[in-house]
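Note that one protein chain of the assembly has been removed; the remaining protein chains are unaltered in position.
The block that comes next holds subunit A.
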Amino acid sequence: MTGTTSRLVLPRYLQEQDGQRTPVAFDGYRSTGLRAPLRTPVDLPHRLTEITGPVLGEDRVTAGDADLTLRAGGEAQGQRIIVFGRVLDSGGRPVPGALLEIWQANAAGRYRHVVDNWPAPLDPHFDGLGRVVTDSLGRYEFTTVKPGAYPWGNHHNAWRPAHIHFSLFGQAFTQRLVTQMYFPDDPLFGQDPIFNAIPPAARHRAVAGFDLGRTQPDWALAFEWDIVLRGTEQTPFETDDDGDVA
């Protein structure tokens, strides 16, 4: 064992305010009823386990993972789109080398999953899975088709707005994020409890922007979505026990 006797200077990851982050439970979302914990979570100060996290990068990505429109030897049906943006931390710093995993319904709103059997067609050339790693400036980009809306059993005539599921690892356990990206001006926002579980002040941050400048003529529309993970407190001049500037 090493390092057990000295004081370690560790970064501390900032927590978002309550009115700016999604609560674990939301009344209108029925499934939270028996699943979301009822007790108040206990504060866990950030120590080594929390300020480190899995290092996952290009080894988890294979060629073609960034293009969901070309699978099983053919082209997916639907409106071809480019989804791009940057992964940043709350201090404005890009997060390079971050693994993004995405999954989504096809253009008809159907997932390739055994539990999804509503009467919309599957697409033999769309499996709905994408993976990329951010570049040195924190940028990412996928090519896919715009997912369709789909019905679900939460309440009578409930429909999910079109969305893409995103899973991200930052550089620490504390930064882990699983979320959903929406498309601008979706008329289904008003009746969707998963969207409305996000506090009003934060909802726009779950919605991508249409970017005419990044559309590809005669090829694809483009949507921009920047993702912001928790950043660290600025602690440039802490000292350790030896008085050294750390």
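In the analysis below, contacts are C-beta pairs under 8 Å (C-beta built on N, C-alpha and C of every residue); 3 or more make two chains touch, one makes a residue touch a chain; residues count from 1.
The rule is simple: contacts and distances are computed from a predicted model.
The complex appears with one chain absent; UniProt names that chain "Protocatechuate 3,4-dioxygenase alpha subunit" among the candidates "Carbon-monoxide dehydrogenase large subunit", "Protocatechuate 3,4-dioxygenase alpha subunit", "FtsX-like permease family protein" or "Glutamine transport ATP-binding protein GlnQ".
When the full complex is taken into account, the listed residue touching the unshown chain is A:208, out of A:120, A:162, A:208 or A:222. In the full complex, the hidden chain is touched by subunit A at residues 1-11, 13, 15-16, 20-26, 29, 31-39, 41-44, 46-56, 60, 86, 88-94, 96, 101-103, 111-113, 115-116, 127-130, 137-138, 165, 167, 171-174, 176-180, 184-185, 189-190, 194, 197-199, 202-210, 224, 226-231, 234.
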